[in-house]
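What you see is the complex with one protein chain gone and the rest in place.
Note that the chains are named A and B in the order they appear, and that numbering of residues resets to 1 at the start of each chain.
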Amino acid sequence: MGFVNITPEVELVVSESAVREGLVLVNAMHITASVFINDDEPGLHRDYKRWLEQLAPFDASPDRYQHNRTGEDNADAHMKRQIMGREVVVAITAGKLDFGPWEQIFYGEFDGKRAKRVLVKVIGE
Amino acid sequence: MGFVNITPEVELVVSESAVREGLVLVNAMHITASVFINDDEPGLHRDYKRWLEQLAPFDASPDRYQHNRTGEDNADAHMKRQIMGREVVVAITAGKLDFGPWEQIFYGEFDGKRAKRVLVKVIGE
Partner (left out) sequence: MGFVNITPEVELVVSESAVREGLVLVNAMHITASVFINDDEPGLHRDYKRWLEQLAPFDASPDRYQHNRTGEDNADAHMKRQIMGREVVVAITAGKLDFGPWEQIFYGEFDGKRAKRVLVKVIGE
């Protein structure tokens, strides 16, 4: 489980799009991952990990999670992702992400395998 | 409680819109229901149902949930819907839903009564 601040990458895409007024969608392309907005504070991130583990504990056995009868061991990651969400939509105003104080965009990984992709889609003018 | 894969219906709306680049919003029009994106795997869906029942148990009595003092018995469904989310926003690229592997759109019903409606809104060009 890990969280990566992807705000600079999203800002770059928005900047290169030349869109001044619009929306940007940022979503995980993986169903055991999340894109969310919150604070970039390491203690908080440790709190999230511990809290998510309480709400949806990792358990590779097929007893707790039927999904793990398919040969997967990541059913808990599908739960954690629903809590944290798949996507965020952020306003673009005057060419920039229209953020409140402390807002940062994170990619959240709950099943740490394979290379991962995030989709960033800008619309507007 | 039940989950219905509505991906084909959303794809049809996107196709008929002739939008090539844009966004599609898909949301439940009911406050005890959800639209979410995850895997179309029956064991996982059973896991979600069991997990949501643990986080927000059905209880028609007015003791656990004050909402059920209004004559309703579905307060738990309002909780389950917040976990799973009201809506998804998906990118449209080259006229198609821009999905990662395994992403499918589901309508989730937590209070199985009455006919239900989903809103699909396409914007772009």
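In this section, a contact is a pair of C-beta atoms (placed from the backbone, for glycine too) under 8 Å apart; a residue touches a chain by one contact, two chains touch by 3 or more.
Computed from a predicted model, the values in this text were never measured in an experiment.
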Hey, which of B:Ala56, B:Ala91 or B:Ile105 is the one touching the hidden chain? B:Ala56
List the residues of chain B that touch the chain left out of this view. 23, 25, 27-31, 55-56, 65-70, 75, 78-79, 81-83, 85-87, 89, 117, 119, 121, 123
What does the interface between chain A and the hidden chain look like in terms of residue numbers? 21-23, 36-39, 41-44, 46-48, 51, 55, 83-85, 88-91, 93, 98-103, 123-124
